[in-house]
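For this depiction, one protein chain was excluded, whereas all remaining protein chains were kept in their positions.
Each chain carries a letter (A and B) given by its place in the written order, and its residues are counted from 1.
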Amino acid sequence: MTAPAATTGDLEPSSPEPQSRERESRFSAGIIFSLPAALLLTLFMVIPFGFALVLSFTNRKLLSPLATRWVGFDNYVDVLTDSGFWGAIKNNLVFSIVTVPVQSALALLLAILVNQKLRGSVFFRVVYFLPITFSLSAASIIWLVLLNPSGMVNTVLEVFTFGAFSPDWLNNPTYTMAAVILVSLWASVGFQMVILLAALQDVPRVLYEAASVDGASAWGQFRNVTLPGIRHQLFFVITITMILSFRLFDQVWILPPRPGGPVDATNTIMVELVDTGFGAGQVGKGSAIAVLFFLLVLFLTIFQRRFEPKDL
Amino acid sequence: MSHAPRKFSRLLAILFAFTLLAAACGGDDGDGEGAGSEEGSGSEEGSGSEEAAGGDAAAPCDGNIDGPVTLTLTSHGSGDAYTGAVADFNAGPGTELGVTVELIDLGEAGYEDFIVAAAASGDLPDIIDMDGPFLYNFAWNGFVQPLGNCVPDGSLDDFLPSIISQGTYNGELYSLGAFDSGMGIWAKRSVLEANDIRIPETSEDAWTVDEFDTILRTLQDSGISSPLDIKWFYGAGEWRPYGFAPIIQSAGGDIINRSDFQSAEGALNGPEAVAAMTTFQTWAQDGLLDLEAVDDTPFIEGDVPLSWVGHWMYGAYKEALGDDLVLVPLPDFGTGSKAGMGSWNYAMATGDADPDAVWAFIEFVTSPEQVKIIADAESAVPALRSVLAADPTFQPGGDRYLYVLNLEAAPDIAFPRPATPAYGAIRDAFSDALADIVAGADVQETLDKAVAEIDADIAANDGYPTQ
Partner (left out) sequence: MTTIDSAVEPARQTPFFQRPSTRRWLGRLKMLASYSILMLFALLFIMPFVLAGVSSFKSLPDIAANPTSLRFDRELGSPTLDGLNQLNNDRIRVPRWALNSAIQTGSVTIGRVMLATMAGYALSRLRFRGRWLIFSAVIAVQAIPLIVLVVPRFLVMKELGILNTYWGLILPLIFDGFSIFMMKGFFDLVPHEVEEAAAIDGASLWQTYSRVMMPLVKPGLIALTILSVQGTWNEFLHSLLAAPSNPDIRTLPVGLALLRGAFGESNPWNTLMAASLITTIPMAVVFFTFQRYFRQGVAASSAKG
């Protein structure tokens, strides 16, 4: 749920009750206005979802001379007993658990820094935002070079650690996920920063002045004025970061020596899904993965709603 | 908003109902269309095999090309010679016969997946260019049809036997290629001599694995940090099974049991395979393998004296090293040195394109003139004996004589990739396993996992029964 609850909870049209003839015209107008959206929604979301549900109980292949047949829950049993699937879930969770707080906190830190009245803060805003203009696939290509064992990342690290730490980021399974997280942070933190920057600028100055008259420390101001003032946007940032984190695909497809590798270190559910459904052509099993993934995300969404600020 | 949770759960309940509804509708669609397309393809298959039985499919050609024909041909990141062959055909016999060939370059990454997707979307090209072992899956799936009577009697006499056997599935000839491949280690002679390293000339004479281990360490001790270039930067895909499955085969294992092609158990994860892969892993961990190279410069510049690679580097290496370049066989891991073989070839897609036109093109690209041009451009082993015989580098004492010796000794030395529709799964499983092993994973566990993946694919396809 990307849009906060004010709209999601609001099921009544906000217009006052129209007159009956007008209501009639509005009735058909409403249909006409929503028709294109409803059509595409049905074609590319609802029907595929129905497909996925049904096919998950068959052994359907992408292409095969053999006939498709019902296999009951075999696909689900296969997937749920496959260590690869659980490994992928673990990788997704690790990625989310690290990126959601780190990226949100970093975005907030950067937003606060560039929100200061400092000379050149505009320059810094632009610089931090610049990576957003990259597609992840282009960014990954540049980072392939940076993360080479003798690449720039290690050159810098060697300076700071006196040569003690310069791992082979992409080939050593211990570090590959860290590299993927690093690239993801670099590539997208600017987006969250801009949202939070906008929020910071909308916090009324009087509140800060009042707090400082009351003798609040910088930390106190941050806790009692800043955080409450930007809580909506902060929640939005956390939500959207979480949603995006579950789609992790481009980076782990392009960066490692094989998609999801090495040794499944960056294998995510999306990689598992595409590998199964397309690579191996096992559409039935791939559909079972999709359905399970859907249930997982649904569960997390419901879970997360419990932490939503109540006044949204 | 105290009522929010209730509202939300009501919403969820209805969503759930909605989803079920959608599933039901989708189900009808899915069922109907699924069954329809199954029946459709089933009946196509049926008629196809009937035709085969009746001799029609084996006799696709009628000797006439009806009117101007445009044929599509997929290629995998074509070199100039490929593009040139198409242009030559269009300008020459194509013009005469009224046949135009249009090249669709899919690039090499994910090439076979794209062909499968093209078949799934009903957009198969008329002529499919593919790396050797994919023929068997394509043939099993019915993407390609036997060349049958299109091939005039006697026109195959000049081909290397390895090309014919690569193109044959289920007793039918499906494809022909312009070149075969060669595998070995390109070495810098002066460096080997300076370190008193024996230079084997034939595969019988190959370095043993222990000898090779010593050689690598000697070279490393002499100051060359990672003496063996293995083209790791080629990445996932065909290079890994082509270049490194010979290690397992040399050790006495294989990437699948070739008796019935139903399982890789015991072949890919047996003690021989595990021992050989463990040795390879040790080399990686001791830094003997150059895993950091991003291109061919280390060997070309002379920084690395050994390059484990196929025939395609000969041109560039010869130019760089001249007479200092020498080809040696891959090391013997226990049952004799092995090498990869097989390469890209052309097959006729199932479809309504005029088979006579398709054959006209395949015949043209496998003619002596084109074979010479393409094989030279790829630095490959020409598919025709006549062309091979005219090239001194393939004669005794020539730079590439070892390739010919190996191919002549196939399948004892040059070792074909397995002729099974499961090849794609085997390739992916082995490629991933090799990457994991190099990255330091437990060898036995990794190979067990690869075997499980291969066997699961075979099981999922009911053992790939012959149609």
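One rule holds for everything that comes next: contacts are C-beta pairs under 8 Å (C-beta built on N, C-alpha and C of every residue); 3 or more make two chains touch, one makes a residue touch a chain.
It should be emphasised that the depicted structure is a prediction, and the values quoted were computed from it without experimental measurement.
Within the whole complex, the absent chain has one touching residue among A:A67, A:L80, A:A105 or A:V145, and that is A:V145.
Although one chain is not drawn, the whole complex shows that of A:Y76, A:F124 or A:F222 it is A:F124 that touches it. In the full complex, subunit A makes contact with the omitted chain through residues 1-8, 10-11, 13-16, 18, 23, 25-31, 33-34, 36-38, 40-41, 43-49, 51-52, 55, 110, 113-146, 148, 150-152, 155, 186, 190, 194-195, 197-199, 201-202, 232-233, 236-237, 243, 246-247, 249-250, 253-254, 269-270, 273-274, 277-278, 283, 286-287, 290, 293-294, 297-298, 301, 312. Even with one chain removed from view, subunit B keeps its contact list with that chain: residues 11, 14-15, 18-19, 33, 74, 77-78, 83, 104-110, 113-115, 117-118, 120-123, 125, 233-239, 293-298, 301, 310, 312.
Simple rule for what comes next: only the chains that are shown with their structure count from here on.
Between subunit A and subunit B the centroid-to-centroid distance comes to 37 Å (mean Cα coordinates, whole Å). Per the touch definition, subunit B reaches subunit A in the complex via residues 1, 4, 7-8, 12, 19, 22-27, 29-31, 34, 38, 41-42, 45, 113, 116-117, 119-120, 140-142, 232, 235-236, 291-292, 294, 425, 428, 431-432, 435-436, 438-441, 446, 457, 460-462, 465, 467.
Within the complex formed with subunit B, the residues of subunit A that make contact are 5, 9, 11, 46-51, 53-55, 58-68, 148-150, 168, 171-173, 257-259, 261-264, 278-282, 285, 302, 305, 310.
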